[in-house]
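Here you go, one structure.
A single protein chain has been removed from this complex, and every other one stays in its place.
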Amino acid sequence: MDLVAVLLDASRAALGVPAAAYALAAIGLNLHFGYTGLLNFGHIAFLLVGAYGTAITVDAGGPLWLGVAVGVLAAVVLGLVMGLPTLRLRADYLAIVTIALGEILRLLFRSRPMQPLTGGVRGMEGYADAFYAANPYTAGARYGVGALTFSGNTLWVMTVGWGLVVLATLLLLLLVRSPWGRVLRSIREDEDAARSLGKNVFGYKLQSLVLGGVLGALAGIVLALDRQYVNPDFYLVVFTFFFYTIVILGGPGTLAGPIVGSVLFWFIIQGTESLLRQAINQGYLGGLIDTTDLGAVRLILAGTALVLLMVFRPQGIFGNRRELLLDER
Amino acid sequence: MRSPPTTRALPAALLLLAALLLAGAAGPAVAAQPDEGEDATSVGGTVRAEGDGVPGVRLFAELDGEQVAETRTAGDGTWRLELPGAGRYRVTLDVDTLPEGTALRNPDRNPLEVDLRAGQHRALLFPLGERAAAGRGTLDRALDLGVQGIKLGAIIALAAIGLSLIFGITGLVNFAHGEMVTFGAAVAFLVNVSAVGPRWHLLVAAPIAVVAGGLFGYALERGCFRPLRRRRTGLIALIVVTIGMSLFIRHVLLILLGGQRRTFADYAVQRAASFGPVNIAPKDVVIIVLALAVLVAVGLALQLTRTGTAMRAVADNQALAAASGIDVERVILVTWIAGGALAALGGVLYGVTESVSWDMGFRLLLVMFAAVILGGLGTAYGAMAGGLLIGVVSEVSVVWFPVDFKLVFVFLALILTLLVRPQGILGIRERIG
Partner (left out) sequence: MSVEDPRPAPPDSPALAGVPAEPGVPKPDPILVVEGVRRRFGGLVAVDVERLEVQRGLITALIGPNGAGKTTLFNLLTGFDSPDEGRWTFDGQPLGRTPAHRVARRGMVRTFQLTKALARMTVLDNMLLAAGDQRGERFLAALLPFLWRPQEEASRARAEELLSRFKLDHMRDEYAGTLSGGQRKLLEMARALMVEPAMIMLDEPMAGVNPALTQSLLGHITALRDEGRTVLFVEHDMDVVMEISDWVVCMASGQIIAEGPPATIGTNPAVIDAYLGRHHGERSAT
């Protein structure tokens, strides 16, 4: 077993583009789930509309910045569509509608009637050229320390991705420490109490849903720029629960939570996968699973983590001790 | 309450669950095939007569003599079969479902054999000959598909009763309910088909699956949800737990069953019989009769038995029910068992008429949600009414709209219900405070 290779794989994943993009998406979801108490089970749909908004606009001849703007606007619309029918009802209705909408959007985007616009199951490509043309690094060169290196192109996406993570965190820092953020937290704790004190709970939930959704769309754009190819099947509803695992791992309702959670998540997931892959190739697992099952193993890990964290450490593994005591009352 | 037994119960439950699942298909039960392309592998086309699309024509695909997919053409004549992955498929157009006066131009080019790579889509042509008399009217097609809708609707209704009752009685929306459906089908598959199973006839395998489904419900309640209720875990945390559980079970099943869609050893392919405009396979007649009979039986049990009355009382007002001497914990347990058994039955029936796959329950979950919300979340009769309605509406929509949009209609029904009457058709406005 080559443990150095495992650590290298894990570290590369923990710093790479997916970690940055998932952190960004998780910041949005943290605003929903951690701060406002909204159960958005279709967060992946925001990534889908962000990516496709960009790809379709650029495909139609628009500049990249317009594509990003369209992607963000699409996320705003999607947030309203999700929120307007459900945010007045019990928390679980939002969960049901968002999970359904996430799946429906994917099915619509891959359907034959939508093919002229979305490319259907064939997907779309060629929208990221302007982005890579602006790359300040040398595309072909490797950057990094020792064996941990990234190509110039990857480093460019990482720079943008982690840059957006920092900006989003600063934005949230300002917001959650303001009276606006206080209202969100009060809704999470007890929305009837907030209502009885004159807060327009519906309006704040909608603002939270839309803002978090926009961050999700930006994450989708970062991922799409990295892959240079979008396909509706990249946006399976289950990926939403990777974001949940990240948020709960890092500590819901904390500013650093999504970042810590994402880095940790990718380190663990990639490390495990790398380890399993070696074990399979060397025949240690005796055909119990093979390499095509690794995607499923990822989701089994996430599912187990969700159950165990939610039951035993709902504040995340670095959660606030005072809150922990509160929950055990 | 946070007693040590509670803390030990959950991991124990997860282990039990894992053991159950592993026992369900120990080792390489099925020859797993690579399926990198998820469900992107497909064939499709348009059936046309004199330039107009012909709806309602049945097509199916077989792999190694086993039917792996079946569909009917949409309002514009389009069709599409999602296939489990790479392989050599036999695609058949069921000529009995062609409109009167039409026939295949080349009857010997049916079935067609195609080789597919994973993720590949191939267009297939089944050209029709001259149309002699008038084709099937819209009404005929709607009738034919309506019967399909009743079949699917009754299965959805069966499977969704547990989802709705558990919500009504414990306030929990169980996102792992879809996996209870898959579990039933998977157990039946193990007993009926799997190399390591006894390969008993489906008529034996199905009752075993239903019992296993009941046990599964029992295990979930005793091993997980009762301890969590005792810990006073919040609603939102509980929902996240059910999601985690759903991910866990579903992907364990993916590893065990493989990514492809499978069929049972018995009743896989049957020739449809014609009753006027309605073309229906004998197995589907049996499914409709059986599902409707079980629905009626559940309705009668809820009305007439002590346990049924207690269930309705607890769903109505838990505090009042407890005060009047009903053992609420027992009612909850019975509901989980009954819900699990009904979900398993739904899974088996769905497996018979469509196919068995690792994610069948999850795909049905969204439809079940639409059904129970439409009918009234928390009531058994709501789940029944909503299930039948959703089944018929989504199937019949195919007469006028592309088949890809079937689920979109289900979803629109869901949204419209929430906007207009969030308590559902049969629900009562919720009491606050």
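Residue numbering begins at 1 within each chain, and the chains themselves are lettered A and B in the order written.
In this section, a residue touches a chain if its C-beta (ideal position, glycine included) is under 8 Å from a C-beta of that chain, and two chains touch if they have at least 3 such contacts.
None of the values given here were measured: they were computed from a predicted structure.
For the chain missing from the display, the contacting residue among A:Pro116, A:Pro179 or A:Gly283 is A:Pro179, taking the whole complex into account.
Touching the chain that is not shown, out of A:Ala25, A:Ala168 or A:Val201: A:Val201 (per the contact rule at the top). Of the residues in chain A, those that touch the hidden partner chain are 171, 174-175, 178-183, 185-186, 188-190, 192-201, 207, 211, 253, 322-323, 326, 329.
Basically, only the chains that are shown with their structure count from here on.
Distance between chain A and chain B, defined via averaged C-alpha coordinates, is recorded as 29 Å. Residues 37, 39, 41, 85-86, 89-93, 95-97, 99-101, 103-104, 107-108, 111-113, 121, 233, 236, 238, 241, 244, 248, 287-290, 292-293, 296-297, 299-300, 302-308, 310-312, 314, 328 of chain A are the ones touching chain B in the complex.
Residue ranges on chain B touching chain A, taken from their complex, read 2, 7, 10-11, 14, 27-28, 32, 34-36, 38-40, 42, 44, 78, 80, 121, 173, 175, 228, 231, 233, 235-237, 239-241, 243-252, 254-255, 366, 369-370, 373, 402, 404-405, 407-408, 411, 414-415, 418-419, 422, 430.
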